[in-house]
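The complex is shown incomplete by one protein chain, all other protein chains being positioned as in the whole.
First chain written, first letter: the chains are A, B and C, and each begins at residue 1.
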Amino acid sequence: MNNPTFTLDGKTIPFTEGQTIIQAAIAASVYIPHLCFNPEFKAHGSCKLCTVKANGRKTASCTAQPQPDMIVESNIQELNDERRALLQMLFVEGNHFCPSCEMSGQCQLQATAYELNMMSPHFDHFFPDRPLDASHPEYLLDFNRCILCSLCVQASRDVDGKNVFALAGRGINSHLIVNASQLAETGFSGDDKAAHVCPVGVILKKRVGFVVPVGQRKYDLLPISALAKGD
Amino acid sequence: MPVPAKLRVATTSLAGCFGCHMSILDIDERLLALLELIEFDRSPLTDIKHCGPCDIGIIEGGVCNAENVHVLREFRANCKTLIAIGACAINGGLPAQRNHLSVSTILNEVYQTQHGLVGGFIPNDPELPLLLDKVHPIHEVVKIDYFIPGCPPSADAIWKVLTDLLAGKTPELGHGLISYD
Amino acid sequence: MSNSLETAQHPETLRRIAIDPISRVEGHGKVTILLDENNHIHQVRLHIAEFRGFEKFIQGRPYWEVPVMVQRLCGICPVSHHLAASKALDAIVGAKQLTPTADKIRRLMHHGQMLQSHALHFFHLCSPDLLFGFDSEVSQRNIVGIAAKYPETARRGILLRKYGQEVIRHTAGKRIHGTSSVPGGVNKSLSLAERDELLKDSEEMVAWSRDAVQLVKELHFKNSELYNSFGAFSANIMSLTAADGSMDLYDGQLRGRDAAGHIMFDGVKDQDYTTLIAEQVKNWSYMKFPYLKTLGPEQGWYRVGPLSRVQNCDFIATPLAEIERREFIAYSGKSLLHAPLAYHWTRMIEMLHAAETIRDLLHDNDIMGSDLTVRGERGFEGVGIIEAPRGTLIHHYRVDENDLISMCNLIVSTTHNNQAMNEAVRRVAQQYLHGHEITEGLLNHIEVAIRAFDPCLSCATHALGKMPLEVEVLDASGEQMSYLARAGDGASINC
Partner (left out) sequence: MVSQVSTHAGYLDDILARHHHRTNQLLQVLIEAQAHYGYIHTSAIDYLSLQLQLPRAQIEGVASFYSFLYLQPHGDYRVLFSDNITDRMLGNMDLMLSLCKQLWVEPGKISEDGLLFVSTTSCTGMCDQGPALLINNIAINQLTGERINEICVLIRERVPLLEWPAEYFEIADNIRRSDILLGSNFQSGRSLTALLQRGTAETLQQIKVSRLRGRGGAGFSTGMKWELCQAATGREHFVVCNADEGEPGTFKDRVLLNRYADMVFEGMTLCARIIGAKRGFLYLRGEYRYLLEPLLSVLQGRREKNLLGTSILGNNDFNFDIEIHLGAGAYVCGEESALIESLEGHRGTPRNRPPFPVTHGYLNQPTVVNNVETFAATCLIAQNGGAWYAGIGTDTSSGSKILSVSGDCERPGLYEYPFGVTVAQVLSDCGAKDTQAVQISGPSGVCIAAGEFQRRIAFDDIPTAGAFMVFDQSRDMFEVARNFVHFFAHESCGFCTPCRVGTSLLSNMMDKLSQGHGSACDLVEIEKLNLLLQSTSHCGLGHSACNPVLDTIAKFKPAYDIRLTHKEFTPAFDLDSALSQARQMTGRDDAGAHLRECE
């Protein structure tokens, strides 16, 4: 049997019932920039980086489903300019000091910004004050880098069945919280799925920072787009 | 055929570590070739005190005190094209990690309660520039034309941008050249 | 022994001359001079005008971030900070004895940095002064001028620095602000290919370094009167030395001598530095003033860096550098040589030592080993001391039970030399400016003295050629009377 298809930047992409545009693209090893989407989880749809033009209408490709023969545009300047601006918003919203961040070179936010040629944060910085949570013996939380993708919330709730993380606050004051006054008092463990889904540098295993030399880090050799699935 | 006029270039460091200037030197032998194409105005390379009319200004470091503001304005006023080089100029870099603290907290810590300090107080001589309450990326203070990210950017990245500009092209960095650390 | 020109009695009655900016790196510095109507000097100060507050904002950060973070203090000698922090934090992870590979990779990195920094300082920055003269044609007095008049010297300078940077790149991952030194060891060793690439030029670097020593030596001999007296002042000296008394730039124990050369203290372990040193604040500089507790702030200040190290150690373990050290000691005679310009000679001796050390380490297969880190009993406080290109560098941290930094104290090389540099510029002011009409050339003498120390504030300004200079002469009321600026063409403008 042959699946229905749609075209993504001119390339024919087969899809199956229920697949979203980005799922079909990933299955066909085509990269669409994304941050809050992780193939292992239900789409969150919040970062909006994966916005594409589907038959001319802009929509988040992680939640929109393709229709047969749909014309989808992704890698075009209009969209990449908007994606760059969204990245710049994320960079100025938090405190992203790549030079001393142990996730530098292995950070999806950074790699995506490289991919989209983000040369500067452009906007004025918010420089928020976000204290660390180092209470846990094995793990550190550096909220300065949180982009509110809520993958850790999903993983802890849906996979680990622990609900260690949650989003709190509203608007620009939205922030990640833990299910106690500090992480050490939650049931969080390094074996949790939630310990391994952060696309940036918030949830960090202690005492192993900078163990991978420059040149051998995840995105040193290939750009995120070349890793096709880009996760 | 007449020799084309050399591009006039000025450079300076504000609240930076000079690593970006070191990375400029890391173009190694290419420096000698570069000197055929450009001439330096105000820069650690020369003894020119005030920036005169220039084609290109290159600024390392963020804006942390009053003096930085004056120098930055002087460059913007004189340079046709102003380039921010390195993390500190572009997002404040490491010095901006003080931004969640008040200036008073930091001054007290460093000059009054610091380990091994005897009879401390806060330097207040008019010869010293005062600190701004926050360290700012330079694009928050003046208009910037181009950015070369990195801490520091590699010599190859700097070379690429300079040669693009010399060739009259819009500078572009591809994978491997664009970096934030 | 400290100089009387620090503070004038009646500043309000005096004219002010500012040399601003001299530079930045570890901040921006400037010199101010107060003189009376007869051009008699009453006050000279070297102000360090930038402030970053690393000690404060590093608190609350995880300790393993620190070696990567603090090197951003200085882009000229980041490796020094990277390693000093790592050494301090080795104690936190309980790494009493690093693996041979880790120890040798760090030493290789450090000597690569010594080579590049010393080459930069001499060839790119100071050679113009020394080869053309202190008040020679300004437009010629920079690397461009050197490249024109002495192309081979300029080329070698650039290539020596390049080689040092390449040693750093292969050992640290990047030429500037690398990440390979981690608490307890390193995250990479050298591959065979990397080793061979470095090895092929190593002998030439030794040869060129040796020529550089000869060049400086000749300059010193040719004008020994000037070189021995220019800004000279006697001072205590301090540096690390190895247990056997030999020069060790990476590790060792603190040894201090008085101005006459008698050992005041020796074998002081790094974690005991606080028993030796205290710091003082002066209202006119953001940079603190360290001194030896036993002697107090007036008598206890001291000098660090190549001039101190070469005279403080008993011998240098690499043969060619040791020959040069002996010649220098023989030249200086019984007591210590305190002349700032002698820094250049000793700096080149150290560059030769660095080149020899790099070559020797490259022949040691441990640098290609795979045993990179060790861990031991968790500690909560650590001190790391290293000899940076421009002098002793101290990093001191406390870490809480949650792995976050709770206290940080840094005493960088330039800070140790703070009082010494002030003494030097005051001496030069007395020797050359006192009673004379101030000219650009005279003011350059002050910079030459500062530059000799290769302070981190000169790492920066210095970065290639001479620093911009402005002289403004004000009358007692602060009104500007005349303005003199060094323009690009070197002409003095009076307006």
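We adopt the following convention: contacts are C-beta pairs under 8 Å (C-beta built on N, C-alpha and C of every residue); 3 or more make two chains touch, one makes a residue touch a chain.
Remember, predicted model here, so these are calculated numbers, not experimental data.
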{"item": "Contacts of the hidden chain among displayed chains", "value": "A, B"}
{"item": "Per the touch definition above, residue among A:89, A:159, A:184 or A:211 touching the missing chain", "value": "A:89"}
{"item": "Which of B:69, B:151 or B:165 contacts the chain that the document leaves out", "value": "B:69"}
{"item": "Hidden partner interface residues of chain B, rising order", "value": "66, 69-70, 73, 76-77, 102-104, 107, 122-124, 126, 129-134, 136, 140-143"}
{"item": "Chain not shown, touching residues in chain A", "value": "43, 45-49, 51, 58, 60, 63, 82, 85-86, 89-90, 92-93, 123-124, 126, 147-148, 163-174, 177-180"}
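Keep in mind that, in the parts below, only the chains that are shown with their structure count from here on.
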{"item": "Overall pattern in which the protein chains touch one another (line/ring/star/complete/other)", "value": "complete"}
{"item": "Comparison of A-C and B-C (more C-beta pairs in contact)", "value": "B-C"}
{"item": "Chain B and chain C: spacing of chain centres that average the CA atoms, whole Å", "value": "22"}
{"item": "Intercentroid distance (Cα basis), chain C paired with chain A, Å", "value": "44"}
{"item": "Where chain C touches two or more other chains at once, by residue number", "value": "69, 72, 177"}
{"item": "Multi-partner residues of chain B (at least 2 other chains)", "value": "93-94, 97, 100, 151, 181"}
{"item": "Touching residues on chain A, where the partner in the complex is chain B", "value": "91, 95-101, 104-105, 110, 113-115, 117, 119-122, 124-125, 127-130, 222-223"}
{"item": "Contact set on chain B toward chain A in their complex", "value": "84, 87, 90-94, 96-97, 99-100, 134, 136-137, 139-140, 144, 146-149, 151, 172-173, 175, 178-181"}
{"item": "Chain A partner contacts - residues on chain C that touch it in the complex", "value": "60-62, 64-65, 67-69, 72, 93, 172-174, 177-180, 182, 187-188, 402-404"}
